[in-house]
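Structure provided below as structure tokens; questions to follow.
Every protein chain except one is present and positioned as in the full complex.
And then subunit A:
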Amino acid sequence: MRHRPRGQHIIRFEGVGLRYGLGPEVLQDVDFALPAGSFHFLTGASGAGKSSLLRLMYLGLRPSRGRVTLFDKDIALTRRYELPALRRRIGVVFQDFRLLDHLSTLDNVALPLRVRGVKESEVQKHVPELLSWVGLADQMHSKPPTLSGGQKQRVAIARAVIGRPDLLLADEPTGNVDDHIAMRLLHLFEELNKLGTTVVIATHNQFLVDRFSQHSRLHIERGTVVEPEDEA
């Protein structure tokens, strides 16, 4: 086996391919590794496979081939009961939010804490704090169906970051908000990144990518992750 220094990378893809059912390979020969504490934009045309790549990263899918190593664990060799511990280190903002419609904003954001068994007093302290930070203090007891797209997005983001994840994966997290709020959310992600969280943001918002150009990019083209050509 190849020698590889441990703990350097949060996540590593080696020769990964993915197909849905019997369809063609959506991703192929994907090779990359993200150093701990790094910040990345994941770019690519619509349908390029950004969401699919994130799904592989948050263990929502298993690769059809190749190896995914997450927090130094080979996912193919990981037992089912070990998955929750890995998933708790990951915060995900889903492209379609995936909020639970029957739960209030507060309960939605509290979920990651509650599945960890965090004390209710802690939950009642931290969740409202974060909700006011993302500007939803007065929507605490509303349910998702009554919220606007942008508000839902912020609830989804709050739920992803409440557990202070080691890895934050966000799928088009600024798709439904105006640039002003998008900037604010990006700053939230940067704050988290400064505290040590590795961040990957899938986006097609060129304005943001340009505005935060100090961050590295993962670009998907023809089903694989490539080094982005610098803007011409």
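Quick note on the criterion: a residue touches a chain if its C-beta (ideal position, glycine included) is under 8 Å from a C-beta of that chain, and two chains touch if they have at least 3 such contacts; residues count from 1.
Keep this in mind: contacts and distances are computed from a predicted model.
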**Fill in**
Of the listed "Simple sugar transport system permease protein", "L-cysteine S-thiosulfotransferase subunit SoxA", "Dihydroorotase" or "Cell division protein", the name UniProt assigns to the chain that isn't shown is "Cell division protein"
**Item:** Option touching the unshown chain, where A:G49, A:P112, A:P173 or A:G223 are the choices
**Value:** A:P112
**Message:** Touching the hidden chain in the complete assembly: which of A:R88, A:H126, A:R164 or A:H204 does that?
**Reply:** A:R88
**Fill in**
Where subunit A meets the chain that is not shown, the residues are 58-60, 62, 80-81, 83-85, 87-88, 90, 92, 98, 100-103, 107, 111-112, 114-116, 159, 163
